[in-house]
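Input: one structure, supplied below.
The complex is shown incomplete by one protein chain, all other protein chains being positioned as in the whole.
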């Protein structure tokens, strides 16, 4: 017996890509990390994802380099897209700042930001775990702005990244 | 502004391991697939998971070989564990049958079954994506028995595995 | 100062594929191992190999299933190809038998057989190491039939696979 009614089907999901560790690659001629194309389509294929997901790359930057103008681009895209469920891949260092900007301006949508500590192009990335997590929370959480990291979700105003451990923590 | 109240913290999660493709390994002396130990702790570490998760291996079998007695072991463990949120890793072929047995006997708990199409020991597994997904749904869905595969969740009585495509589908 | 003269350039290399653990894949619908296409071109690309290598797939079988007729196909191909340096990927269980057949019939060519203990499609395969090794020995060893496994090369008449450890060993 199931006491609560089944949730309504979640509908289409928008996936905005902004770069971050998720999509860093190794430039073998220079020996440095850089951004080329997003790995998100490949990751969704690997996860055998059958959700209705539309991907759009807004920018490809390290989150330490995201400006107010960039944040405004992210906010405007979230406001004006027709989907009510949005996942954003984002560098972890300023993820909370972007979440705050979104919460100030976007209503009635479920927005989940996620990222990775290790680039997907590395074999040992946490990215696929986090992507599965973010896509699941976005289907099942009520409207609001959330961060999905470390298997958990956090309301945007109750979380910070601990810079010494790399772990996202709840704040009172 | 956020219109809906934040969900209460999900509390501890129980993770029951039953085997399935998730945990298949390659036996290099015999050239066949077999089960040794579960990879779940390693996968949680890779995903940098910080949830309160207790893992218990109930069995290590291919789901085509799960008997009624095995199912009873799974049901009893779900009934009697003190956690109210449970994830079960399970072979995909008979995942729906086990879900049905759980729904008949376990109430007031959120149970999410998940699996993998490719063994975790293979580099290209969907397992990490599915694990991130199942751990997220179990925190955010109401009591009931669900299957989490392909980025989606399904109520146990509305899903089947399409044997020709390997994809889980909703049934009316 | 270098006392010995540089070796002449090795010329083109022929790579014959016969299957074996190297090329086993996981059939996600049946949950079993099977053969599809060879992974050799992908492996050469990953190794950034710039040798002049021509690949030809002769068969795609487990080496326990190689028949005398199959061996004859391998021998004829080695005799009649115009390259004088040949690498053969082969299942490890009967690699020595095929080497013996080659030594009886092919002269004046350097032939190196190699294989893998773990399928390449698994992330933790020894295949790329063995391929790099075989392609190097074939350039630098004199005419003869050799097995390259475990970082070593063996003259065909002085080696056996230890079935209990999976390691190739020299025999007196």
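Note that the chains take the letters A, B and C in the order they are written out, and that residue 1 is the start of every chain.
By our rule, a residue touches a chain if its C-beta (ideal position, glycine included) is under 8 Å from a C-beta of that chain, and two chains touch if they have at least 3 such contacts.
In this text the structure is predicted, and so the values were computed from the model without any measurement.
Counting contacts over the entire complex, the absent chain touches A, C. Shown as candidates are C:36, C:56, C:79 or C:107; the residue that touches the absent chain is C:107.
Among the residues C:18, C:89 or C:130, only C:130 touches the chain that is left out of the figure. By the touch criterion stated above, the residues of chain A touching the omitted chain are 21, 24, 26, 28-29, 31-33, 62, 91, 93, 117-119, 121-124, 163-164, 166.
By the touch rule set out above, chain C reaches the unshown chain at residues 1-4, 6-7, 43-44, 46-51, 53, 103, 107-108, 117, 123-126, 128-137, 139-145, 148-153, 155, 158, 166-168.
To be clear about the criterion, only the chains that are shown with their structure count from here on.
Once chain B is removed from consideration, the other chains connect through touching into the groups A | C. The best fit of Cα atoms from chain B onto chain C calls for a rotation angle of 180°, in steps of 5. Remark: the per-chain Cα centre closest to the mean position of all protein Cα atoms belongs to B.
Annotation: 24 Å between the Cα-based centres of chain A and chain B. The centroid of the Cα atoms in chain B and the matching centroid in chain C are 40 Å apart. Averaging C-alpha coordinates per chain places the centre of chain A 45 Å away from that of chain C.
Residues of chain C in contact with at least two other chains: 123.
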